[in-house]
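Please find one structure pasted underneath; my questions will follow.
Left out: one protein chain. Kept in place: all the others.
A and B label the chains in the order they appear, each numbered from 1.
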Amino acid sequence: MLRFTLERLIGMAITMLLVSLMVFIIMEIPPGDYADRYAFRKYSGTGVNVTEADIQAIRVELGLDKPMIFRYFDWIGGIVLRGDFGQAFAFETSVVKVIGDKVWLTTGILFATLILTYLISIPIGIYAAVRRGSAVDYGLTIFSYLGLALPNFLLALVMLYFANRWFGADIGGLFSAEYRDAPWSLAKVWDMLKHLWLPAVVLAWSAVAYQIQTVRATMSDELNKLSVTAARARGVPERRLLIKYPARLAINPVVSTIGFDVNRIFSELPIVAVVLGLTDLGELLLKAYLDLDMNVAGAILLLLTFAIVFMNFLSDLLLAWLDPRIKLGA
Amino acid sequence: MTDMSDPDLTPKQKRQLEKEHQQRLKYYSASQWTLIWWRFKRHRAAMLAAVLLGLMALAGIFAEFVAPYGPVTRDTKYIEGPPQIPKFCDDNGCSLRPFINGTKTERDPVTLRAISVPDPDTRYYISLFVKGESVKVLGFIPTDRHLIGLDDPDQKIHFWGTDDLGRDVFSRTIYATRTSLSIGVLGVLISFFLALAIGGAAGFFGGMTDNVIQRVTEVIRVVPIIPLYMGLAAAMPKEWSTTQVYFAMTLILGLFGWPTLARRIRSQLLSIRNEDYVVAARLAGARPRRIITQHMLPSFTSFIIVDLVISFPYMILSETALSFVGLGLRPPSVSWGVLLQQAQSVRAIEQTPWLFIPAVFVVVAVLAFTVIGDGLRDAADPYSEAK
Partner (left out) sequence: MSRMLTVENLSISFRTDEGVITPVQGVSFHVDQGRTLGLVGESGSGKSVSTKALMRLLPGTASLGADTRMHYTTKDGRVVEIETLANDGEPIRKLRGGEIGMIFQEPMASFSPVYTIGNQMMEAIQLHRPMGRREARSYAVEMLNKVGISNAEARVDQYPHELSGGMRQRAMIALTLSAGPALLIADEPTTALDVTIQAQVLDLMRDLQQELGMGMIFITHDLGVIAQIADDVAVMYLGTIVERGPAREVIRAPQHPYTQGLLAAIPSLDKLHDRLSPVPGDIPSPNARPTGCPFHTRCAQKIAGLCDARPPREIQTQPGRAVRCWLHDDEGRNAA
């Protein structure tokens, strides 16, 4: 087990290294560099005539004149050694400050969504497999198709519309007005939880649709396994049998795709955030892209990906623990 | 088990047996593609989806002809107007030909804003092949005829209402269908060729090449895809023309769509590269490209096609999402996502719900591709008959 964990950790490090390279390239793609944009932002409207020399000076000051490979090492070194993601230009402060507690908000949204996804999809998928071919099963299949076809921003809009009608106007966002800028307190957390369900439902939607199908398919396979018949032939009561034998195995593919779900959720996050007015990393990421504030965008992209890779790692461990056959193989 | 030369059979039974035999013969001698087609035809939902998608594609291809008006033509007399539903009857009696009532402008008694209200005393009849704006169908066939419209060239019908600039939602949706579907097609094609090259290299050479490619694939699979697309889309210079943006978008979408398919190609190649006929070809000195295209590809084309079909929805949804948040195509281009940009708020749901009609197209297109993909997969899988 130790060896298995170590191997996965090393794999994770290599992946993250490559990811950071890719993120860095994306940060470098927009035409012009920070010096241009910085100068433009700083002096525009002030009447100062910015010369190429001024920009060059800024460039040197920020270390932007060095070759790309050095800049990459500066950047990644800062992150790994000092937790320093560089400057956020649009906000004239450090990236870390801008991101701040949005990391925790996003983590909250993520876990609320994941928990909701599995609480719904696992029992329903199992039920659909046991009642295969019933009206409920067909209904769920249609729901799954729709769930995958509906663009998430549309779903967010529709949900927001109905939430507004049923629960009043203050349902969007993550906090009620009085808590928005208040310091953290228990009351604020409670307020957030009351708002969290809407983004969680919207973000969970397609993951639920997808996982119901996965659970249903594996559960159907498992139900036909000889080991289930054999247990039944030993007189194991039906409900206990379903849970102990097929259902226990039907959650394995769910566990193995946790990282995939996180990926899907983060992928939808920026757009859902816009519609629902969330003040999380998704919204910030989109804003950073629109402002071409690539340090912020790169940092967020890196953080989100790191979360996905880390969840992949956790899911590997969890799976190895759930399935005794894996430990030997690895 | 029944023997046809059995003397006890009546001539009728014999004919019946003969017929069955012929059918079976046809079945066994049919090519793989014919078999897939037969099985696919039995899949009713998939057939329906294919027809729907075909209609959409046709409407998109001949958008200039199908749409009554241009995508940016404004009707200043009918701004944010609701859909006009053709009718056969009104207060003044019935007619065999569908028509709509005209509108007149009045002041809202409360807000004193100018609003359009239906005028029951005027009627405009709907016709096929009416005269209208001059357009070039397919970009080179000039015509001023349009599939459907009003007899009176000075009046306009807006089947699905108009937006805040008085542009016809129906026409815009038709044009958007062309853009969105074609972006999907180009994106899928690009990622297909990338997948073929990358997966092919990994599967064919194996070893170190394979290892490196696997690592890169892994990286692309872990980065959340929409934020990644956004990063590239954000980098498009603001001054680019709509055409440049269009092709850049297809490139961006295609650039990261390949990992799933590449993986499939790789594993299929790895599993068959040791099969006798491939080994034989290699020993006979055939070149790698030839071995891949001539010997290895045909054996799993059907799987590739299925994968291609089911990767469409991702392209379409991604394009829609990017354009929706303003990082994809930009006005004056029209795509489903661009159109939906106008429907970003809860206010739009309440006041101009018809602006959401393009969303129906998105859902239908995505559903159709998914259902067709499932149908094709069932049809291509020889074991699906056992079910």
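Operating definition for what follows: a contact is a pair of C-beta atoms (placed from the backbone, for glycine too) under 8 Å apart; a residue touches a chain by one contact, two chains touch by 3 or more.
Bear in mind the structure is a predicted one, so any value in this text is a computation, not a measurement.
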item: Residue of A:Ile142, A:Ala230 or A:Ile243 touching the missing chain in the full complex; value: A:Ala230
item: Touching the absent chain when the full complex is considered, from A:Ala39, A:Leu116, A:Leu249 or A:Ala288; value: A:Leu249
item: Chain A, residues in touch with the chain not shown (by the definition above); value: 225-227, 229-238, 244-245, 248-249, 322-325, 328
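The rule is short, and it goes like this: only the chains that are shown with their structure count from here on.
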item: Computed distance of Cα centres, chain B from chain A, in Å; value: 28
item: Chain A contact footprint on chain B (complex, rising order); value: 215-216, 218-228, 230-235, 237, 313, 317, 320-321, 324-327, 340, 343-346, 348-350, 356, 359, 362-363, 366-367, 370-371
item: Residues of chain A that touch chain B when the two form their complex; value: 14-15, 18-19, 22-23, 26-27, 29-31, 145-146, 148-154, 157-158, 160-161, 164, 259, 263, 266-271, 274-275, 285-286, 289-290, 292, 297, 300-301, 304-305, 308-309, 312
